[in-house]
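Complex shown without one protein chain; remaining protein chains in place.
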């Protein structure tokens, strides 16, 4: 039966009803992606409950929770001792990570960009690829960019994370033809307007073939890059 | 010798000096991409001259010229009879197209989005992949989207072109896990602000793994998608 | 006597003077709508005082208070034991709800949109229509939208609440010809700009006949939809 | 068979393939609305061809073409002598108008708002309701607004068209409880920003129950208002 | 000696040096206006010190302090028992108010606009005119506006304070030819953008002869209006 | 009888019906201002017709037409030989100018601001005051500002016209206490954004008592200033 | 006598009255800069007249005219045979260029940036420094930037001209400590917003010590850089 035709049955196995939320446990079947809990605006109790439910349905693969408050991080640590916490990414996983297929290089410009880069790297791992993490590569210090050319060329997909003027994707994109996803971060002040300057810089990159995700959206870039790397290495 | 160390020699074989422009004929070696002429702001004579120069250097692969004015289209047709003109994409190619590796599906919402979608499709072909072109698939008529699910799933990468509210990538992205690049177009009126509404809609897509290029930038989306499809099918 | 001609008499029966505010108790006569207290920026004591005054004037029909702070919610609960509290909508009513005429379907995309959708639903009830509440209907999971087509078609008016890219009204508006009011919510991050992305998406909807209210303005959408449903079913 | 499940058959009776466009002739069945041709960006020949095709399929009801260039208006007049031209609305209809059910009052502030108001009025007629057209009703001359109170109250739905500061919907909305759709126009200069000032004014109206459509979108307001008026008067 | 030619002498009698600020005590001589202390960003101690210094120099006329924090209000009340506090305007005066010349009518739309209107009214008094304060006059309830026509016409200058769509100046400006200064307030939510909607509405007013000051700038409007009223009544 | 109560009679003596426009000939009675024709968007024939109609009703006082195209200027000159043309202001008057009461000084920064300043000056004259016109007074050449201090102080109201950074009102406003209306012009390039930079500069002036009108709105500033000057000198 | 104190005498030798403009011929004395004519908005006749007047007053040093229309360029060529035309910069000079003191390197990213870079270079020469012009140095081709490191380090000041994402100043500023002025150009499309993306990128540069001028303001950057180079080399 076509999955688009049957009614939204409360007993629908594709939906988990938690009272405060109905979780789409069918997305994996449709898109091949794991379950994810977006933690912003959710109470620590809700985060734990959703993680527990999703893990019970799919004990054989990792569930990811992102944008966790310090309180949610703490409660997940206490209530779900099998969970793995990533304090830089403000995220947690529960269940075994999939075997890695292909490699995504995650490059970031400054230490302030680390949380977004870490979220991207974790998303890549949870969605099935390996990560090569390259930090502190700013355009005002070109020798660092040039020093990692071989690692850039060896990857199946690149995620480039930068705030302020967002120029790093242009420089990296001029050095290699590997598919490149740029992530603007809200790092900056004054006329950076919370990441708008970096977003515009990346959308207007003079290097062809640069694509962009929303400000601070490390997760989205990681999902996309893992999809590319997985199918490349298959 | 490291290509980054030698001086900008006027006799540098990596640069073609045309008087009014020095063309970077080395990019192909560095990134694997063909030469491209961005026609906006160039006179018909300049377009013809650059196409001729680049073709003479690389007679074995196609050179692409985009954003051509009607006058440039006409002069290319007269002066370069071997060129192939694409009036919808406002573009031309000179030289043999490469053999196609992998497939990119280019989906567009309305007929007004056709020029951008055609530019994307041509860029895909010139950069080495096959194209599956799907037109007139708007979110206000879901049966058309649903009718092409199999073609979406069969592609190695998707390019989704839409103006107005830019909702099509969210709907398509919810149906499949194939990597998806969204292109906002400047189609719309009033508070569409020349494509800003569609751009924001795509950056905020609720479907994970959607990446975005600049408004009307069909070429950039095509380059990116071809890179993904080529390495997937290799 | 024409109501527009007499002076603003302190003893004017159309105005209730509470010291810190003069309340327009004549609006009901002019527009057929009940009294409403906008709670934002008012102290808990002021909210209770206005509710009590309006209820004393019109004990036979409900008064609505919206945008209540937790402190106002608590004080209303203690001081006005006959009031009904709606914690999701952050609102309260005092006095009997009117008999329902016609039905408004209130559809929301994600759980984060619930407060705005709940405010809309309560406004519909207070202004005299019945509500069919449909939750968790996102465009990235089309089977949920399609599963409720019959409920959409059965309503006299639709209120569609969505944040992020605001695409749900376009999809719903393509499935039915029932009048549709869209409510953008401030849910989202980065380039959602506090609901601007959703607002622009809805204003540029490719589905004809979609109208829009201000960001997070569930109350305004509910008033409008109830007016349409009431006069339809009369 | 569910209309959402069959493939996009070139022989699909729900689609008319004109070479340069596939027209969704099934929308009427789905939403009860007639066919409409959006003329902006189409050549006069294309406008005539689409009008002719749609009229041939549905000779018993009017087809509407909006946003016509002077050239398209002229060619429609010459090629389709049965068409009715509306030069103020820059629009044309072909085929018999439906019998009117219910009444929509279309109120505009200044003579510069006339084209948008005329487009709204024509859309109301084509979508099945009668129109009461009220012109030159600006908020800086209140006696004109007050003089038409009875006509406002007698309508089933109101369309209020205004540029500059967009204050007219607030004043009208305070006088009556009839459902009200506001249309901001691009009339104004300097910091009106092509209608943005009026759009923001209408979204922030202090009169409850005002909904808004895109700048200059008379058509959308007309469709919506006719739907409300038709179902009210049925 | 021309006051523009002598050097910035630390002993310059036109400047009072308080260590953390040099106060321009010469402005009164140059422009005829009293001294004013802008309290935002100043500590309570600084506010008291500046008020005390300015009062000592000019004991015969009032000094005004605006934008006071609750802490500054409290300390001024304790340390300067002769000061007069205005809790609605968040302001204080020290010294005798000047005799009033001419009358300014200060009209406000809603109770949330009261702080800005109260600041304007106090500024008018301190700068030498009488005030006629008219509250709760919204455009969605025209009978209140019409009821005060005589008071509007009797004033020498009008200050009209409104948030949300900022339509009140247009309506008032259409009723009378008295000079009118409009003050947008940051009251509103969603797409009011902190007063930008009201500001744009007022700048685009269809009533001729409306001038505007910055968002929430009751003080500036009061200064201007008092200057007009004073010279009119002289 | 209250003028706000009678219906919009086609024979209403307060309205002149010209077919394409109904002109509010009653405004003068209500606000004391003369008739004005806003020429933008009107054909030369319409401009001439409205001028003729208004002049016939009020032959004893001037009618003003602003924002005239070169074609309208030419036709007015041919058809209405008694009209006076002002080519810099792009405006015309018909009928005798009123006797001047009070004086308005109109100060402009650069020669590019002349059209707006000339419109303001003409509006002042038509609305009943005398004009002292001061040109080429930029803040980057302070000696010119300082040289006209006496003329500034002698005026009853100031109109200060400036583009680019819009700093002139701050400098002038620091030199005198005469009421000051600032007019931002669209002169500038790049990040002047068509006058937005000047508008923001004027709204944020550090000189107290500066009010602002819309970009390029010389007419509005002139009306306001004449009202102030007239009542001052009366 | 202090030049700021004497009145604006029509016979003032510091001002040249041309009827349509009073030219500030005193600026050179005050700031050491030559005379400049901003050609935008001026007729060809006016440009020629001002050039001739200024040259007559200072025959011993060059006068510069910028932003000339093709018509003005042609008339200057015909009427002033001693003038030197720069067609790329759209500018002309009349009179002998000063001897060069110090050197400014003017670096530009693409051929579309040439007009702005040429204007900057000419302004540098007219204001008294030598120019080292470096073209076609984009961040997506780093070897070109690196190849000119010695020329960058040898300059007394740098002017870096770039459109699109405006990343070149960050890369150059990371390679050297020479003072650097960045000029954003309006080159780009879509979300470049006429140079705003480049402007924001430059304001947010991660390289310290980068300053910025307005979009396309090559002249301003050239003036500034020449001042720095002149005083450095003196």
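For clarity, chains are labelled A, B, C, D, E, F and G in written order, and residue numbers in each chain start from 1.
Basically, a contact is a pair of C-beta atoms (placed from the backbone, for glycine too) under 8 Å apart; a residue touches a chain by one contact, two chains touch by 3 or more.
Note that this is a predicted model, so its numbers are computed, not measured.
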| item | value |
| --- | --- |
| Sole residue of F:39, F:102, F:115 or F:138 that reaches the chain not shown, by the stated touch rule | F:138 |
| Residue among F:191, F:215 or F:229 that touches the chain left out of view | F:191 |
| From E:44, E:195 or E:209, residue that would touch the chain that is not displayed | E:195 |
| Contact with the hidden chain (one of G:105, G:134 or G:212) | G:212 |
| Interface residues of subunit G (partner: the chain not displayed) | 4, 30-33, 36, 146, 156, 174-181, 199, 203-204, 208-214, 219-221, 223-224, 227-228, 231-232, 234 |
| Contact set of subunit E toward the excluded chain (per top definition) | 3-8, 14, 20-22, 24, 26-27, 40-41, 184, 186, 195-196, 199, 214-217 |
| In subunit F, positions touching the absent partner | 109-110, 138-142, 146, 164-167, 170-171, 173-175, 188, 190-193, 196-198, 200-207 |
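In this text, only the chains that are shown with their structure count from here on.
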| item | value |
| --- | --- |
| Identified repeat of the D-F interface (over half of residue pairs identical), from B-C, A-G or B-D | B-D |
| Centroid distance [mean C-alpha coordinates] between subunit F and subunit B, Å | 51 |
| Where subunit G touches two or more other chains at once, by residue number | 4-5, 141-142, 146, 190-192, 196 |
